[in-house]
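Removed from the display is one protein chain of the complex; every other protein chain stays in position.
Think of it as A, B and C in the order they're written, each chain with its own count starting at 1.
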Amino acid sequence: MSYTASVVGASGFAGGELCRLLVDHPAIELVQATSRGKENRTLGHVHPNLRDVDLRFSSPEELASVDLLFAATPHGVSMAEIDRFQDAADTVVDLSADFRLPDVGPYEEYYDGHSRPELLESAVYGLPEFNREALPGADLVAVGGCNATASILGLLPLVGDVLAGDERVVVDVKVGSSEGGTGGGEAASHPERSGVVRPYAPTGHRHEAEIAAYLGLDVAFSAHAVDMVRGASATCHVFPDGPVSKADLWEIYRDSYEDEPFVDLVAGGSGVYRYPEPKTVAGTNRAEVGFALDPGSERLVVVSAIDNVMKGAAGQAVQAANVALGVEETAGLDARGLHPVGSP
Amino acid sequence: MSYTASVVGASGFAGGELCRLLVDHPAIELVQATSRGKENRTLGHVHPNLRDVDLRFSSPEELASVDLLFAATPHGVSMAEIDRFQDAADTVVDLSADFRLPDVGPYEEYYDGHSRPELLESAVYGLPEFNREALPGADLVAVGGCNATASILGLLPLVGDVLAGDERVVVDVKVGSSEGGTGGGEAASHPERSGVVRPYAPTGHRHEAEIAAYLGLDVAFSAHAVDMVRGASATCHVFPDGPVSKADLWEIYRDSYEDEPFVDLVAGGSGVYRYPEPKTVAGTNRAEVGFALDPGSERLVVVSAIDNVMKGAAGQAVQAANVALGVEETAGLDARGLHPVGSP
Amino acid sequence: MSYTASVVGASGFAGGELCRLLVDHPAIELVQATSRGKENRTLGHVHPNLRDVDLRFSSPEELASVDLLFAATPHGVSMAEIDRFQDAADTVVDLSADFRLPDVGPYEEYYDGHSRPELLESAVYGLPEFNREALPGADLVAVGGCNATASILGLLPLVGDVLAGDERVVVDVKVGSSEGGTGGGEAASHPERSGVVRPYAPTGHRHEAEIAAYLGLDVAFSAHAVDMVRGASATCHVFPDGPVSKADLWEIYRDSYEDEPFVDLVAGGSGVYRYPEPKTVAGTNRAEVGFALDPGSERLVVVSAIDNVMKGAAGQAVQAANVALGVEETAGLDARGLHPVGSP
Partner (left out) sequence: MSYTASVVGASGFAGGELCRLLVDHPAIELVQATSRGKENRTLGHVHPNLRDVDLRFSSPEELASVDLLFAATPHGVSMAEIDRFQDAADTVVDLSADFRLPDVGPYEEYYDGHSRPELLESAVYGLPEFNREALPGADLVAVGGCNATASILGLLPLVGDVLAGDERVVVDVKVGSSEGGTGGGEAASHPERSGVVRPYAPTGHRHEAEIAAYLGLDVAFSAHAVDMVRGASATCHVFPDGPVSKADLWEIYRDSYEDEPFVDLVAGGSGVYRYPEPKTVAGTNRAEVGFALDPGSERLVVVSAIDNVMKGAAGQAVQAANVALGVEETAGLDARGLHPVGSP
């Protein structure tokens, strides 16, 4: 059994990654990849890892009729084009923020408002570790954002247990340059972007809204650009109201994640790799989650690491689509990380 | 007028940087550089930027009699050798943690205790922006640690004004590989250390004690290794008890730093470089400090950036020595940063 | 049908990569992984990408009886241990240089001599694009070296056609830090190794002998360390005796490589990726080969790029083993590269 799929916005980084995953997917067949600037170019012209793929970018104006449409377009495009997308496909998996939030409020606070608020309620948030059961049969899946995914995977096990919701939580995120997309620009040029520890969003990051919406936590979020291409690492500083032990934490996190196919607990021990690191999950759909306890300040530090292009975008989109379609959740997503590896 | 100086531990990174600064210093003459493994090698054998310097490493066993002795040795050496150091020099400037803390308590909590606690009271902490007036004539200067310096420079203006001392402060630090020193080891090797966002001290970092001792703040501190060689960037998440405006902050920070020769306020504006970044101060003794205000969560985010080898070690040592000797504070420290610059 | 395999030297980079490939290999089962320093540790303790593998390092003193033994040990070990290796396994695949050269001469010139010269004749060089037909049934396979593989893949199509053997060929290679292995040491530490263009072997590189032995070319070889972890890129400057056109070259290279499963021709065109680049093949067993013609100086520039840990070591070892065993040549080696990707 095979489903047909198209990728809209396939010349971008997330779009290219979707193509990479789909051309090797056992149950989904990529039939169309659109790009507004690279029409008629081969996929390999933009994405050198796809040189063997016999497919050219087509215009987004003419969408093939498919089972699944992945929209990997900039924020705002999906809400403008959603009718066309839904006409073309039974299931739309949107990687933008356009349908991620359940209410229109935060769109007015953090974005430029919303033109299709009536669709927000039916859109299903696509972060299977959070709401796997809501995905089967969904028409419109809004894939969790990269930094929000890293944060939510770190904090989710604590909610309702260690965290009641009104505690202070600081999330300090470090991300790679691929989060900025292909657009480039002066700040993204190699001479300017190399070697930075750049607080590009010390306050006011949009993913605060996503974390608040799904975890019910009012996190204080800051994002820093660091020198890597792929990767998002979230350090969550949590101050529980009551005492919590390391044994409690292991139990809580194991309960949450021991059956999760894509989440690894990495918390201490010896060796070089003792806590989550984005480079060990680069190119994979995996998330590493770990924690440390600071008795002095009664603080719990949770760290999680993902590849922002994969578990933070294309990988998670395929994972969510697999669940939505009833395909094996890990199908097409079994890549293992590398060691040694530099700054993927 | 010229003072003579020796550097003990000169084959290390901070020791080499001290040599670099001293050979070009207008009022201090480098007469000895010791190393326990590189005796009789030229300075340039280890430090390629010092190939033109006509000086060889000597054994630390025979110390020249000098005005100033800089100790750039691992923690523990200075407390064992302090009598020899003080016999050899009128002023000892110690870059290790051995005499940084005013009380023995934290040495028992964070370190392996202290063998010369009676000297702690008379040692002068060497962070001129904090206690410039205590430095002139000091016999023993204990230079502020790199991460502590970054944190203290960020938070100092707030203490007693915005911060009473019992507020929650989270300090999330990102540092370069030179903080690990020359020792190397598996975790420091290029294949393992490249591209990391590695939470090497999520809790329990020793510089917590230094910040607590001098700012009276019980900070929750976490340190991450990122892919750069030089640099320390501290993001301080501060939750003031009462309201604070951006105008207040500008006034507070300008009052503190407008006359400081080595501190720049970098807070917002347009362009690529809107907040402090370690790469813009690499190779210099400068600190950049900036802030952003998060109305939603009533959080103040302070960011500061230094070169850990300079303002976090050798540069600050020379600055403190200049003040201690009554030399112009900026002597030998007027290097300007580079643009563009990668990951210095 | 499944073969059993052991990896000797499994805590090194090539050894770890062999484990990674074998645990997911459809026809080979990894039953033993030895390490002289990490005995009883899990594979995941050293290689974080193998945390899910339920296997611990064992001592190399007790070798399991297997079909295939991969030796990923430093040069010199295999010639000392070859009898034990051959007692333990039907087929030994050696990744060191110990049996790569057909004659003892170069071992005396470039290495420290050879203790088992009588085995050199029967050892089969493991570079399938060069001598695929010699591999089936081999007892002892000596896998081609990383830099030699990159060079040979670039030059092989020219030999006997454009190159008679006495022309001047300069091979200028750039390699990543993983070539230095796990040993580390001062030069390999991140602060020293970052950002280099370090001519670590401007002359006298051992792989000259390997290229001479198999291509019959007396190349002038230089190797530079650059800032990446994985990758080897060879730029071969060739001065043919007679005229050669771009059309000739395309024909020559297509004839050689169009049926090769792991070689891609990348020669010009438009876009960002116009010539071979190691980062596009990182994590894969692929080689990219391309060329440019310089009419003015009658020079042909051939560029080839591989992942030194894969096509330059573990990947090629598995490829050669597949051929030796009669398994599908690409089995276990179908990983696709990433885009975007930083410095893997």
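Following the convention adopted for this analysis, a contact is a pair of C-beta atoms (placed from the backbone, for glycine too) under 8 Å apart; a residue touches a chain by one contact, two chains touch by 3 or more.
All values reported here derive from a predicted model rather than from experimental measurement.
J.: For the chain that's not shown, point to the residue among C:G184, C:P278 or C:G332 touching it.
T.: Per the contact definition at the top, the residue touching the missing chain is C:P278.
J.: Out of A:S177, A:S233, A:S256 or A:T284, which residue would touch the omitted chain in the full complex?
T.: A:S177
J.: Where the complex has a chain not shown, which of C:K38, C:R51 or C:K174 is the residue touching it?
T.: Final answer for the missing-chain contact: C:K174.
J.: Please identify which residue in C:L68, C:L135, C:L215 or C:V301 touches the non-displayed chain.
T.: C:V301
J.: Among C:P199, C:G269 or C:G326, single out the residue that touches the unshown chain.
T.: C:P199
J.: List the residues of subunit B that touch the chain left out of this view.
T.: Looking at subunit B, the ones touching the missing chain are residues 13, 16-17, 20, 24, 41, 45-52, 176-178, 228-230, 264, 266, 269-273, 277, 280, 282-283, 309, 335-344.
J.: Give me the subunit A residues in contact with the hidden chain, please.
T.: Spelled out for subunit A, the touching residues are 13, 176-178, 180, 182, 184-186, 188-191, 193-195, 229, 342-343.
J.: For subunit C, which residues lie in contact with the unshown chain of the complex?
T.: Residues touching the hidden chain, for subunit C, are 168, 170, 172, 174, 186-187, 191-192, 194-200, 202-204, 208, 218-220, 222, 224, 226-228, 231, 233, 235, 237, 239, 272, 275-279, 290, 292-294, 296-297, 299, 301, 303, 305, 340-344.
Going forward, only the chains that are shown with their structure count from here on.
J.: Since subunit B and subunit C are copies that touch, is their contact same (over half of the numbers shared) or different (under half)?
T.: Looking at both copies, the contact residues mostly coincide.
J.: Of all the other chains, whose mean CA position lies farthest from subunit C?
T.: Most remote chain from subunit C, centroid-wise, comes out as B.
J.: Distance-wise, how many Å sit between the C-alpha centres of subunit A and subunit B, to the nearest whole number?
T.: Computed value for the inter-centroid distance: 37 Å.
J.: Report the inter-chain centroid distance for subunit B and subunit C in whole angstrom, where each centroid is the mean of the CA atoms.
T.: Result: the chain centres lie 45 Å from each other.
J.: Mind pulling the residue numbers of subunit C that touch at least two other chains?
T.: Subunit C, residues with two or more chain partners: 13, 176-178, 229, 342-343.
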